[in-house]
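Missing here: one protein chain of the complex. Every other protein chain is in place.
When the chains are written out, they are named A, B, C and D in that same order, and each has its own residue count from 1.
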Amino acid sequence: MTIPSAPLLNLTGIQAGYGEINVLWGVDLTLARGEITALVGSNGAGKSTLMRTLSGLIVPTAGRIDWAGEDLCGQSPAQILARGIAHVPEGRRLFSSMNVEDNLLMGAYARKEPRAAIRRDLDRVYATFPKLHERLGQAAGTLSGGEQQMCAIGRGMMSAPRLLIIDELSLGLSPLLVEQLVEALRSLNREGLSILVVEQDVITALELSTSAFVMDMGRIVQSGRSAELMHDPAIRSAYLGALAA
Amino acid sequence: MLILQILLNAIVLGSLYACIAAGFSLVWGVLNVINLMHGSFIVLGSYLAWGAYKALGVAPWTSLLIAAPVFFILGYGIQRGVLNRVIAAPVLVTLTLTFGLDLILNNAMLVAFKADYRQLVLDPSLGSLSVGSLVVPVDRIVAMIFSLLLTLALFFVLRRSRVGRAIVAVRMDRDAARLMGVDVPSIYATAFGLGTAMAGCAGVLLAMIFPISPIASGSYLGKAFVVCVLGGLGSVPGAVVGGLFLAIVESFGSLVLGPENAVTLSFGLLIVFLIVRPQGLLGKRGFE
Amino acid sequence: MAEVLVLEKVSRRFGGVQALQGVSLSVGSGEVLGLIGPNGAGKTTLVNVVTGVRSASAGRVLFEGRNITRLQPFQTARIGLARTFQIVQPFPDLTVLDNVAAAALFSQRGTRLSEAREFAAEQLEFVGLGQFAAKSAHTLTLAMRKRLELAKAVAMKPKLLFLDEVNAGLNASEVDHAMVLIRQIAKRGITIVLIEHLMKVVLTVCSRIVVLQNGALIADGTPQDIVNDRRVVEAYLGKKYAQLSAARG
Amino acid sequence: MKQRVYYGALALLVLLGCLPFLDSSYALRIGTFACMYAIMSVSWTVIGGFTGYPSFATAAFFGLGAYCGGVLINKGWPLFAAAGAAGVVAFAGALALGLVLLRLRGHYFAIASLAVAEVLRELTNTATELTGGGMGLNIPVSVTGSSSVMGEASFFFWAMWALLLLTFIVVRLIQESKLGFGLVCIKQNESAADMIGVNATIYKSLAFAFSGVFVAMAGALYAAWVHYIEPPDVFDVLFAVKPIVMALLGGLGSPAGALLGAFAFLGIEEAVWRNYLQIHSGVLGLLVVVLLLFLPDGMMSISKRLSQLGGRRG
Partner (left out) sequence: AQEVIRFGAPLPLTGPLAPEALKQQQGYDLWAEQVNQAGGMKVGSKKMKVEIVYADYQSNTPRAVQTAEKLITQDKVNFLFSPFGSGAAKAASTVSEKYGVPTIASTASSAEVYDQGYKFLFGTFTPNDTLTTPLVKIVKQKAPEVKRVAILARNDLFPLAIAQEMDKAAKQYGLDVVFFEKYAINTMDHSSALSQIKAKAPQWIFVTGYINDLVLIKKQMEDQKMQAPVVTMIAGPAYKEFVTATGKTSENISSAAWWHPAERYQGQDIFGSTENYTKLFREKYKAEPDYAQASASVSGALFQMAIEKAGSLDRKKVRDELAGMSVQTFYGPVKFGPNGQINSLEPPVFQIQNGQPVVVYPAAIKQGDFRLGVK
């Protein structure tokens, strides 16, 4: 067994919401460095809200986000991105009339590296998603649902993050593509990228990740190593549905 | 010969139209704001050139160096301070807001400069070039060259620079752009500043050519509208093509149908274009 | 089994992209047909062409024997074609009830608003959104919005219903619930074309499955045939899936 | 809440109908203007508020109506027949135009509708035979039969007032009807509306036509009232912009709001105009800006805020 690595990110008592509506009620969560972590939970549990809080789109009303000893609460998305956290939001949110390549380049907007480095990453995204290469001049808004998802993930990869957050990883993707994507993420992870995925398909989530958290009603209700959770009867009955049972 | 002369007039005039419209098109296409102050900004630029020439003897093309930063800052400030507050609101709200702001700006100019027409008369006058029986006024050529240069500069800023891409990104999805590390309010303000700077510079150049008065703002705005739609929203090369196209249609329309129909023709053309080709001559389909 | 919908060599291009190429297909009355295929295969485009949102570049679409290739969306809606959107499209500021009432009102001639509301309320109960009737649609969560899409589609009393990824983004138990609904809709005699990437749904609900790839039909058969079709496995399901189903036998 | 605003607006309207008994022809003139603008802004809500298409065609309808009315009255038509004809022409024209223009969305539609007024104005300008062109059109005929100052003023006031009442009622009926429901669906999501069987093209064109018919009739009354019209005057872009500001002031999308907004706006404008001679347009601009920045939902948001405050206290 590997020695548990040093925590990358540590959330304590995060409360956040939209205006007067509170959604997160004190979330505590620790991400290990260099791991793939999964976050699962029913619709409306607050998963996306938590992701938005992490990337600075929402400012939490209480709690602390600890990143290498620094509190990220209240920092702007740009500052958080500069620390190395990239967020692939739910619903893709592509720049719809920009073409695919420009969308990907926007991912590298905040990087101040030479063009060649950015170019290399671009080629890697194309290698991961050959379909995107075929469509590189097409306006992102006219891509099919699944192609858009690829473009969004590719755009996240382009910011060369240390932690990549992906909300709704497999949404609308074909089984084959999910499989390929999982492979791609694993290989990125092997190169040192930490990943946090939100995923509705619990089996995929648990197979991909090393550890996982379960969220409900704005709180973390369960956590552990993915392999163990996979066999947890409570999880199986709540989230795997009739077929798995 | 008459045909050639009219074509020549149209080409020169068209590039002035392009300069009038480029900034307007940028703000409209990118910020999704129809800036009704655009005409007044142009007039203000003309006053700046007029004042600089009258008081200090500074030639208009030199005044550009002052006008560009001054107007950029003006636009940046207006966007940051006022427009940004409602930037996410529906079309009508921002439009009406700029309408209100324009009332203020125009009234202020009316009080400050009075309504009477002024003219920047270059001394000595630049005269006209003639080739055979064709003539072109030199001041228009100067204005044309500078306006094409300015438009080109704007084009490169938008197309080639990081800021340019960010401007387009913000336009399409604010939150997603924020996630890419874009400082949204400052990008908006930069875009508006660029548009305002273009208006100011256009005004400086036009001061050599057209009489100056706060009242003129309306017709500049009208031209900007038409050119922008003809060329394609937010497209800088589109502004050039649209400007030329409009000038040619107006000039030949005036020849064939009589001058009183030139304005009708341009607005008729606008409607036809909106219907058959809303993306304009150079605009891409799918841009909203 | 009579044929409700027939596609004859339907093609559609977008610039350089051949989104559909010569697709011929017939859907029998009362059938629950699965339509699957890789991302970008042209599934949504097919729905768009049939419902009149996009025009076909070539080919014909017949609905109950009538050529509907040139009809507008509102016209197809009135003759009994309904669809849900892959990306849900409610009327955000209307109440949930009015969303459904609108569907009932405009799809059938001569309905009155009060009747439409009554009918809509029934449909909301049917999909389990009864207690949200008075809420604005934009306050619903994704799962509920998907159900709202279903209610709207059903309220149109369609003969043929396209369900475009109604289960995407739902968790397992919500998917189970949705499957029950789909079965009930089918029982009402409504023909269903189901587009879905969740194989467990497709395999359990559909009696027949067709597979699109790069705009062309590559397979057509029972769920069992499809799972064992080598081309489908390579292009769509993936090796892992094949292993899994092989293991299950 | 909505019903209350509606009845409030109706009550105000009825009250306004008593204006002639004040026996001040100046007040009557303002009242007539108020009714005229209210007709415009209430009509505008059909296309701009219900349907969500930012129309700037009000000036076009108004000018068209004024010239139709003016020309017909000069040909010897009685006033109400001329006004009716103006309405019919505008309705038919808008319906036909709507079929093409309303394919455009958002800004594109706004500009196209703005351009319609420009084109009509220039056409009127050039059709000298019919309209007098740049020389303007005199409508010297007294159509009221009353020669007294107050008699004529009251006549036009009541005519305009009655037209406003009619407009208001018709627009409310539209709002409650299947047409109104369909328009709201179109506003919310046009492609989804299409998919459930709303014939969006026809619906939008009808909305456009209804937003024009009463405005054109008001234009005809206006022409008879002022006895002299000229193209830059009746096709003035302000006739397109002000109704929108009024509707925004009242709270977008509600006819009662538009009505109240029109009265409020004219009240403010009148006050500003009287008190700030040189800078009244600047002050007006400032008001518009302040309004938009601090009352984004118009006057409706005042009452909302008040009730919020009350709620918190209670």
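Simple rule for what comes next: contacts are C-beta pairs under 8 Å (C-beta built on N, C-alpha and C of every residue); 3 or more make two chains touch, one makes a residue touch a chain.
The structure displayed is predicted, hence computed values, not measured ones.
One chain is not depicted; across the entire complex it touches B, D. Screening D:Leu16, D:Leu99, D:Leu165 or D:Val226 for touch with the missing chain picks out D:Val226. Interface residues of chain B with the unshown chain, by the touch rule above, are 1-2, 5-6, 9-10, 13, 107, 110, 114-119, 121, 123, 125, 128, 130, 135-137, 139-140, 209-211, 213, 215-216, 218-220, 222-223, 250-252, 254-255, 258-264.
Seen from chain D, the chain kept out of the figure touches residues 24-26, 29-30, 33, 122, 125-126, 133-136, 138, 140, 149, 222, 226-230, 232-233, 236, 238, 273, 277-278, 280-281.
Here is the rule we use: only the chains that are shown with their structure count from here on.
Counting hops only between chains that touch, chain A reaches chain D in a minimum of 2.
Seen from the Cα centre of chain A, the chain whose own Cα centre is farthest off is D. The distance from the centre of chain B to the centre of chain D, each centre being the mean of the chain's C-alpha atoms, comes to 31 Å.
Centre-to-centre spacing of chain A and chain C amounts to 29 Å, using the average Cα coordinate of each chain.
Of all residues in chain A, those touching 2 or more other chains are 142, listed in ascending order. In chain D, no residue touches two or more other chains.
In terms of inter-chain touching, the protein chains here make up one closed cycle, each touching precisely two others. Chain pairs that touch one another: A-B, A-C, B-D, C-D. Across the interface of their complex, chain A is touched by residues 162, 165-166, 168-169, 172-173, 175-183, 284, 286-288 of chain B. By the touch criterion stated above, chain C contacts chain A in their complex at residues 14-15, 17, 36-41, 44, 86-87, 141-143, 165, 168-176, 197, 199-200, 204, 235-241. The touching residues of chain A, when paired with chain C in their complex, are 40-44, 91, 131, 135, 138, 142-147, 149-150, 168, 171-180, 200-202, 238-244.
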